[in-house]
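The complex appears here without one of its protein chains, the remainder shown in place.
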Amino acid sequence: MRKGKLLVAPAISWLIFFFGVPMLIVIAVSFASRTPYGQVIFNFTLANYQRFLEPLYIRIFVDTVFTALLTTVITFCLGYPLAYCISKLPHKWQQPGLILVMIPFWINFLIRSYAWVVILRSQGLINTLLLKLGWIVQPLPLLYNDYAVMLGMVYALLPFMVLPIYVSIEQLDHRLLEAASDLGAKPFTAFRKVTFPLTLPGVAAGSILVFISSLGMFVVPDVMGGAKSALIGNLIQNQFLSARDWPFGSALSIVLAVLALVLIVLYYKAIQKQEGGANNEEKLA
Amino acid sequence: MKKNWRSSALFAYSLAILAFLYLPLLILTLYSFNDSRINAVWTGFTFKWYVALLHNQRVLEALTNSLMIAAVSTFVSTILGTMAALALNRYTYKYKAVINGLLYLPILIPEIVMGLSLLVLFSQTSVPLGKVTLILAHITFCLSFVIITVNARLEGMHKDLEQAASDLYATPWQTFRYITFPLALPGIVAGALIAFTLSIDDFVISFFVAGPNSTTLPLYVYAMVKRGISPEINALSTVLMFATISLIIIAQVLQPQHTSSKKEKE
Partner (left out) sequence: MKEMVRLQGITKKFGNNLIIPHIDLTIADGEFITLLGPSGCGKTTLLRMIAGLEEPTSGQIFLDNEDVTTFAPYKRDVNMVFQNYALFPHMNVEENIRFGLLMKKVPKEKQNERIDQVLYLTQLEDFRTRRPQQLSGGQQQRVAIARALVNNPKVLLLDEPLGALDYQLRKNLQLELKNLQRGLGLTFVYVTHDQEEALTMSDRIVVMNAGRIEQDSTPDNIYHNPSSKFVAQFIGESNFFDLDKENVLAIRPEKLNICEEEEENFLHPLPEYYGTVVDVVFYGTIDKVFVRLDNSNQTVVAYQYFDDVKRWSPDERVGIWWYPQDAVSVKP
């Protein structure tokens, strides 16, 4: 047992020091205030959180949550069929298929967003094409609005949704579907009543991943939404880099982190409840 | 696969989504060879933007930084992560759930929070921002990914094997050297590759902890994008993309194949 602790100690210590401690400091800073020059003064105040409650910032928060929700829904609609399709591929094509979907996931958000900029901007691909074809006279403002941001988010986060759903579908016991079919269920009914409910854990996992990632996203809104874009991610980035209001930025981050944690905990509780039920069945057997 | 209109429609739909995923990347790649300075119009095939990159001192510097930081981060996070994965996998101890949680938390918390928390840490401890802080930050977020990857490989390993080795007179070190390590190696290498890729690719966290003289490639791309479109960005992005893709394909090939091994056991 001692050996186990020894092995895991370096990693744990590292994370405590470079992840845990910074988070604690951020919490502390969120209750601090600052000098006009941006220095942090550690006197306890709730001003930052109170400021968060102002209508302007609440609005941004709500916008962010709404965007995240919408992104989650859209990625679900696009991602589920894709995951399902991959799982139905012949065996040897499944891993390549999966790799194909996951490759964009590894390319960073910046480059992927930039690719859309190339396509959507005034001198970009679409506009140039449409102008050449004579379908429009002036370039369309495809970029630097909320729709562009949404597009960018969905594009960035789609693989996050696909993988958990795929894993969930793949772990499905296909004999259940055979049983359903044997009992007279048409393909779509079997899907609706057997496949889909049983893959909900995968959907939940993917949704959590997408939602939390959307909440904290700032690259996509920054690159594709421009100056107009105001999601929490941009706001936080702003506080730390331009506005130099670290206490306020910290408060916002803590709100974000807490929200993410709450969701994760809820998710784990839900998963445990499901697994707890299954475990009890095993014990009886 | 049953050939009916339903699965054909599904297949077509999926191809469309896949196209949606790849088209922008392909277009970007295409345009990196475009002779025109104003992107959209195609005026000819050329390598000149790539050549320009090679002569761009700032790019070369950023490249060197990225590679160096990635190398060091990969090295440290792979070692620490492998040790942690070994511990998690073979030993049970009291606070296992808590430790598990702590190890996976960095992946779940939004990157921006981790980035700025490190910035706050470094500023409050008066550590100047630069290559060192970048390395420290990169190790931090790579750790969890290495642990997951190596752990996955270890999970696929039968528990009996190490016991069999012990029964056959192998001391713990010999068991590790002859059995555990060789079998875990593909997972460790995959973990290292993933760590390397994440480090090279990282933007958000680097954004917060980089100093004035320590740019990485993604940061450089960002600066260029903000300043205005230059076709060099296309070339640079394409280079980064293909580096990432290659690394990931290699890592995936080394990963245990979840689907087939599960079927084997059945």
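Just so it is clear, A and B label the chains in written order, and each chain counts residues from 1 on its own.
In the analysis below, a contact is a pair of C-beta atoms (placed from the backbone, for glycine too) under 8 Å apart; a residue touches a chain by one contact, two chains touch by 3 or more.
These figures come from a predicted structure and were not determined experimentally.
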Chains in view touching the one left out: B
Contact with the hidden chain (one of B:10, B:52, B:79 or B:183): B:183
From B:7, B:46, B:124 or B:166, residue that would touch the chain that is not displayed: B:166
Interface with the unshown chain - residue positions in chain B: 158, 160-161, 163-171, 174, 178-179, 182-183
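Methods note: only the chains that are shown with their structure count from here on.
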Distance between chain centroids, defined by C-alpha means - chain A, chain B (Å): 17
Touching residues on chain B, where the partner in the complex is chain A: 1, 6-7, 10-11, 13-14, 17-18, 20-22, 24-25, 27-28, 31, 38-41, 80-81, 83-84, 86-88, 90-91, 93, 99, 102-103, 105-106, 108-114, 116-121, 124, 136-137, 139-140, 143-144, 147, 172, 197, 201-204, 207-208, 218, 221-222, 225, 229, 233-234, 237, 240-241, 244-245, 248-249, 252, 257-260
For the chain A and chain B complex, residues of the former touching the latter: 1, 3-8, 10-12, 14-16, 18-23, 25-26, 29, 40, 78, 81-82, 84-86, 88-91, 94-95, 99-104, 106-112, 114-119, 121, 123-125, 127-129, 155, 158-159, 167, 170, 187-188, 212-213, 215-219, 223, 233, 236-237, 240, 246, 249-250, 253, 256-257, 260-261, 264
